[in-house]
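Every protein chain of the complex appears in place save one, which is left out.
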Amino acid sequence: MIVVMNHNAAQIDIDRILQKLTDAGFQIHLSQGVERTIIGAIGDKTRLSDHALEAMPGVEKVVPILQPYKLASRAYRNSPTVVKVGDLEIGGDTIQVMAGPCAVESRDQLLKSAMLVREAGATMLRGGAFKPRTSPYSFQGLEEKGLELLAEARELTGLRIVTEVMDASTIELVAKYADILQIGTRNMQNFFLLREVARSGKPVLLKRGSSSTIEEWLLAAEYILAEGNHNVILCERGVRTFESYTRNTLDLTAVPVVKYLSHLPVIVDPSHAIGKWRFVEPMARAAIAAGADGLLIEVHPNPAEALCDGPQSLTPENFQALMQNIGAIAEVTGRRIGKIK
Amino acid sequence: MIVVMNHNAAQIDIDRILQKLTDAGFQIHLSQGVERTIIGAIGDKTRLSDHALEAMPGVEKVVPILQPYKLASRAYRNSPTVVKVGDLEIGGDTIQVMAGPCAVESRDQLLKSAMLVREAGATMLRGGAFKPRTSPYSFQGLEEKGLELLAEARELTGLRIVTEVMDASTIELVAKYADILQIGTRNMQNFFLLREVARSGKPVLLKRGSSSTIEEWLLAAEYILAEGNHNVILCERGVRTFESYTRNTLDLTAVPVVKYLSHLPVIVDPSHAIGKWRFVEPMARAAIAAGADGLLIEVHPNPAEALCDGPQSLTPENFQALMQNIGAIAEVTGRRIGKIK
Amino acid sequence: MIVVMNHNAAQIDIDRILQKLTDAGFQIHLSQGVERTIIGAIGDKTRLSDHALEAMPGVEKVVPILQPYKLASRAYRNSPTVVKVGDLEIGGDTIQVMAGPCAVESRDQLLKSAMLVREAGATMLRGGAFKPRTSPYSFQGLEEKGLELLAEARELTGLRIVTEVMDASTIELVAKYADILQIGTRNMQNFFLLREVARSGKPVLLKRGSSSTIEEWLLAAEYILAEGNHNVILCERGVRTFESYTRNTLDLTAVPVVKYLSHLPVIVDPSHAIGKWRFVEPMARAAIAAGADGLLIEVHPNPAEALCDGPQSLTPENFQALMQNIGAIAEVTGRRIGKIK
Partner (left out) sequence: MIVVMNHNAAQIDIDRILQKLTDAGFQIHLSQGVERTIIGAIGDKTRLSDHALEAMPGVEKVVPILQPYKLASRAYRNSPTVVKVGDLEIGGDTIQVMAGPCAVESRDQLLKSAMLVREAGATMLRGGAFKPRTSPYSFQGLEEKGLELLAEARELTGLRIVTEVMDASTIELVAKYADILQIGTRNMQNFFLLREVARSGKPVLLKRGSSSTIEEWLLAAEYILAEGNHNVILCERGVRTFESYTRNTLDLTAVPVVKYLSHLPVIVDPSHAIGKWRFVEPMARAAIAAGADGLLIEVHPNPAEALCDGPQSLTPENFQALMQNIGAIAEVTGRRIGKIK
């Protein structure tokens, strides 16, 4: 790291920093210019308490040099991680489309959804059994009953199941039914949950916090990786900005950035990011063109009757059109849409 | 609510909306202008599935009229809620100052902190036993040992204890030791945790999510109130913006806004919002001038040795100065700083 | 518009609103519910002073129903506007690529840039002669000399010229040389400049303000349209968020949104949005997949020697690769890349 001293830092302040760094085993490079003293320090950062130097007298700022995540970085592993979900791969040459309703509402709604997304070419079924809702007066999910219906839909269609786990106390239950455990945007920094979900051994789909930087997102992934679970799939779902016409601002640039900084696969959820079905299809195309490894799309047999997020759900017809259009884009970028064998 | 139709909505689309609203028992006011059809609907919104109308053909937007929270609103309760913590009151004429280190690090550090903040005039001691950390490689807290030390500090000083609960599985443990259970900014929308913490019956200090609107914050409070726990203290702690010199942007306007919209007390945490100790004291003064019911301030006997958030911690001397300055501001606004009897 | 009264608004407050609306010639629909009084008003909004109703006693909020822009809306003109620049079209079936260096630095640099972007398939040359720079100590542009070089490059290559106009006093000068006048992101709400530039009659490329909503952007376009100049090309170039790895967050969803709300063509500038050349190519692909009518790309014969924005400039080789890749994407979306005849 680099320690930049105030322009009027006293020699005693500088000496105190040097002592502290030396004590912690750092190798030091000192530059004393006319305007500033700059201290370069090379060593094991975990041997200093966090931000300790910044709190010392005479210090203007401390500039970290290395990325704070390790296991998630390209420096740790240069080739892309491919997460296997049964015989499906996320992060390789094929693009997986996960689709389905926001929430599991009934047997009829879910099985109908499953069949139609299967037919249109999706390989995985999404659907919430536990729903985080901004208002306590909104529908909160069917819970275990919803999980059972998801499992039934898998039986029927062969689709793999992605569903959200909201609290550590229900991980075991959800893991019994689901193929991929989803961590929602509001829980991206629920570090207790991250650790517990990692220990389930299941693949984890980690949504980006709606006000999280890419670095924080990779640090959240690091919590899972650090528990020995390497099956992490990142999911961009929009960040919060001043723009109010769309629900959030989909940050598609995060796709190539994540692929540059990390070896983990990254998929895109345009439905939640945008909040309006009309713009989901063009942004799904754009996501594939930007290099995404998959999509998470809300589809409902009858959006106007959906108990949750109807305005952003595609009708079966619109979803079919989407699948055709992204297939063409995938092809020109040298990839193909995954299929259930 | 008001339903605004597209300028080219078909009559059949309009009829379908009217039917749906009528079926759900709404009273309807129809305005068919030259450019638009506008439908006003009065009734019980919970009888319609969320956003159902927005997903229907021909609808441009649906404008809610009433605030989505009820128990947290001034319409539900017009006089300010005063939360009692032992014989101390939050939300009345007195201002409570909660102070202490970011994390409980050791017996010596905590007791020293407790005595010095007590002496300077604080009435409550803050200190994390469970710490949510962005990086898995940072200090994560002393856990139960930390809670025991907090209880010991209370014995010694009479200070009330505020500490964070990070997961539903530890609520019972934390509640055994703490006087106020804190929900951290990252958990503001951890709805499962909100419900469980409410059921403990303890006063809850609910930090604003760093990218949450005031409305979402009051809806999070609603989750707690809806469980019958009315002892909710809101805490403004900065929101995320593009400004990078400070850690977050302290939104002090939220203080009078919350007091206008809600009856709940609201305190301010300038330390976390700003991240630099130098600006904590003027912003503490500003918070009191804006009408805050209390402050949450990080103080450490030796910030440069803090295991967490040293750069934003005040030294004992600076904290004493802060207490004197806010006392003078409180007085001219007709309030006084709370004291331990 | 809809006027929502406070839940405890007095009858006299309601009467005063009704009087004011009636006096201004509005047609009124009154809904007096148990909880609220809602007043719907249909008429010519320009006959009321701005926000006048919101300032009146008893009013909780005023909800506008119609979009505030008219000439820029689909309601005014439903078919897409095609802006003609010589024999090139922006907004039709062909996609125009504008490329070149951030700033005109020298005759050699500019002519070399022009030839290489021409060869790779661009149809327009970008290059700043007047440069808005955050610091007064940065290179500020060659001014008229730069304009002359741009004209020389057009002679040599047939490329059309896009260059920024920074102040009303230089419009005449810039218009003498340029084919398209660019309004930079910092000037999107420089309303005086918008009006003056409109009066030049030249096509205007209007960059989105880096913290502007789509609605404000369309209102800025409205300033130009209202002067009778219908040749407006919108350009998305990223918005400001908390993410700091990229310079701004490219809001590609703005492309289909603008096309839904407005008839104006919209192009995308990934170079400025991102600030790192490495991510320009995938985001250029994504922009085309999302439906953009063109691209604005920074290319420099030698980015490391660029006087401005080197880190985001593509080398000639990388730009050639970009052109090939977007061609393939354009084809599968039923469009083609424009060519100089």
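Each chain gets a letter, A, B and C, in the order it is written, and its residues are counted from 1.
By our rule, a residue touches a chain if its C-beta (ideal position, glycine included) is under 8 Å from a C-beta of that chain, and two chains touch if they have at least 3 such contacts.
The model shown is predicted, which means the values in this text are computed figures rather than measured ones.
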| item | value |
| --- | --- |
| Shown chains touched by the chain that is not drawn here | A, B, C |
| Residue of C:V4, C:A75, C:L116 or C:M166 in touch with the missing chain, whole complex considered | C:M166 |
| Selected residue (touches chain absent from view) among C:G40, C:P203, C:P303 or C:G338 | C:P303 |
| Contact residue for the chain not shown (choose from A:R126, A:R240 or A:K276) | A:R240 |
| Residues from subunit C at the interface with the omitted partner, ascending | 46, 49-57, 68-69, 130, 132-139, 166-169, 186-187, 189-193, 210-211, 216, 219, 222-223, 226, 240, 277, 303-311, 313 |
| Missing-chain contacts mapped onto subunit B | 211, 213-215, 239-246, 249-253, 255-257, 260, 273-274, 278-279, 282-283, 285-291, 325, 328-329, 331-333 |
| Residue ranges of subunit A at the interface with the undisplayed chain | 2, 4, 7, 27, 29, 31, 33-36, 38, 40, 42, 63, 65-66, 75, 240-242, 244 |
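In this text, only the chains that are shown with their structure count from here on.
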| item | value |
| --- | --- |
| Most central chain, judged by mean C-alpha position against the global CA mean | A |
| Shared-contact residues (touching 2 or more other chains) in subunit A | 211, 240 |
